[in-house]
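All protein chains but one are shown in place.
Chain naming follows the written order as A, B and C, and within any one chain the residues start at number 1.
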């Protein structure tokens, strides 16, 4: 992992400056944060990891994930993962132009009915992040013969506003015979898309867990009860430790998965991250007491995002089952070596 | 629950006197505890709950379960549940004589092959408590047409000694065309037998949990580290509280299940008890530290029994599934009333 | 172990009461006509509370001469459990019924009893409780709100936070310092404060989900007449401890998420549940059944005049942690996405419970505080 420290510093500065408590609250009311987006877009952050030849900002997957992690620390309420690592990657891979402004992606939830019939898009897609605010909605759909990458203008669809637990738009999009603005054969299957989506959520969650640990350590050192800082109480210390463990575990798992992007490591990392989302938020809230339940204190910006991202692109059960299937497909005598090597050697038999 | 306090006092005295640390250790080495058995048998404890008309000692189910709970507190290493509440109940119900001395029972594990072919017993039964020490082995078997209660002399079978985690005999019995000493049609199905077996384990476990809580509270009040009793540390207090919660929960559940013996309440009680076995032993051992890991300190008499009984006659998953099935069979609007009433009203639709 | 739980057998009268409440709810509040609450997190509906009052189901343990039903804690348990599991709008009368009427009956003057208890039993008056302050949460003896003796009463200054329902309540029972004392548990008193008094300002504290469940109440030179001192001056600490002990062992401490389980099963009616779904619903139902026995046992002890402080704390700890575990279990089972905007009632309930869940083990005594109380009771 040799991400340019300057890139990280820049990203940290941009998101720390723009993702203030007030900005996040306003974004939740308005459904978008133009200020955050503008600052990030000005220096190309959303397009890192997309080749310059395709209209991206260059840099590799590790760079893009590192930026996403910083965004996760600050709860940046913009379609950062969607614009570059997901929609941008799909468009670039299909030889299409990535374009300007925010893009979003149809994540492909179970029950979605979106398909391409006679060159026109029909059906419903749910959980589309910031569908109203995006310049284009990108999807991988079947046309009966194979997978195609399509892009369309949000204005051409019926958008029903739905929010996730963090108040981030995860809209339902209804399409009734809409001709896509762009369309090309896709080399990416919905399964591969889901894996990549999971990887973006792991990076965001690693950042949020890190920030949550820091915030909780600081609060409990300051908050006093019974004549001492609450961090002096063993039961509070236990919460701090569990939270730090989750942050450390998911932090390294995110690095490992981002380095290789192999199915096993991404699946394992998302399984760990989604489980950590539950245990870490519980520990953080308990350590904070009533203060953490208020809107005015920033903990909820992190905890509500973790509760949401936990389920996006597959929850812990989904990915644990997947890891279990991969493990069961290896000859048992070779399993430990496979796990230690992150399944990066020979493919499973 | 109007169990005669005198009965409980007597049982407490008998088991407290005979189930000493040394006696339990010796029983584990020898496979039986004649001293414990003799003292209990002298005053009829093993046959409480079996009608006097059938050769039992009278008393009702609640009495017998109350005695079993006392036995569980002391880890009494004798087939008390088997002799009266299980084998005795089966024999008496089939109009057969209960007989003298300890009886045992084939619990009927998955994979057992025991059956009655042309009036002779053939096959293998596992997990038979104290098979060698019993006067008779009782089983419910099919003869192809229906269920029959049979009894046979241990000497007529091949006994392979197997112990559970507490060192209690849970033998494998091989039968090769053995004519039963007694045989009669059974009004009890293997499912009903398993339910009753589970009820006996709930009573034993309630006793063991109670004793474990008491022991741990006492030890941590006495043991000092860093200049104070370890019970003063919050993290140790947390263990004590979790353990007391498990003991209280299972204690009342055992009372409720014993009072009604309806499927739902027994199933729910065993589900709670088996789960508590895991959490309570964990808390008790952690609170004890290294001392609890030694053979010389009595905690293991309780923890190893809880680990064993947890799985006997159905583990927590088995009974949770059963409760889930019962719950799903009730119209949802009526579910709360059914649960509050312990499913004692109308049968599930 | 000195905990004294005993299995409760309901009397015929108690069973009849259960039936009566069930029939009332089915009639007054048919399923599908309202968005169910999650335990005590439910809407306030004064007219619904007044109907309960008319049935004699508020302040049930109060003497008849103050408008009560002269029934007991178990009777109240049975009524409240039905209301909560139904998701009924209990918020208006909640605090007054659960604790304010008890503390007034126990420590109030005859005049106070006559003034407040009948109105509580009728569902007319809503109360809230002023304990926590910015620097006094779990550590209540650190309260800084202060009342100074003035002619004919007290002059009250200070700020209370985390006050549930203050914007909808009529009265406020405030723990405040009325005298300096070496032992900081002395010198505290309880005052009954009319929330419409001059100098009382209620500022909403928005909740994590954006809703408005609690408030900051700022009191500036509020005059409280002598006759509204509750109990003895300087004994506020003991009175409050008593009040908290009562409220802890009730059905509100394990039923907040029952609705989730029931709605999950409703959504899957007629389909075969998978293995894991049977396990987890079975786990939940078994535990509801078991914890309920403990909770009702605490209430029987109260009716017998015992003081089950450790037992009530144990039920609260066990019950509220269970409420949270139920959310986790159902979230695990559900394949869709929890959202406040969902068209599925289950997904809305799941979203609300995920957002409110962390408060279950904080409000009314944190888990950390309970551990201390319970372990003391084990000695």
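The rule is short, and it goes like this: contacts are C-beta pairs under 8 Å (C-beta built on N, C-alpha and C of every residue); 3 or more make two chains touch, one makes a residue touch a chain.
Source: prediction; values computed, not measured.
Listed residues B:201, B:270, B:300 or B:322: the one in touch with the omitted chain is B:300. Interface note for the absent chain: among A:109, A:163 or A:322, the touching residue is A:322.
Touch with the chain that is not drawn comes from one residue among B:26, B:232 or B:317, which is B:317.
Counting the whole complex, the residues of subunit C in touch with the unshown chain are 274-276, 279.
Interface with the hidden chain, as seen from subunit A, comprises residues 1, 210, 213-214, 217, 221, 231, 234, 237-238, 240-241, 244-245, 247-253, 255-256, 259, 264-265, 267-269, 271-272, 275, 316-317, 319-328, 331-333, 335-337, 339-340, 342.
Not every partner is drawn; the one left out touches subunit B at residues 28, 109-110, 127, 161-165, 167, 170, 224-226, 233, 235-236, 278, 281-282, 285-286, 289-290, 292-296, 300, 303-304, 307, 311-312, 315-317.
Operating definition for what follows: only the chains that are shown with their structure count from here on.
When C-beta pairs in contact are tallied for every pair of chains, the largest tally goes to B-C.
Distance between subunit A and subunit B, defined via averaged C-alpha coordinates, is recorded as 51 Å. Distance between subunit A and subunit C, defined via averaged C-alpha coordinates, is recorded as 39 Å. Each of the following residues of subunit A touches two or more other chains: 233, 235.
Shared interface positions of subunit C, defined as residues touching 2 or more other chains, are 368, 371.
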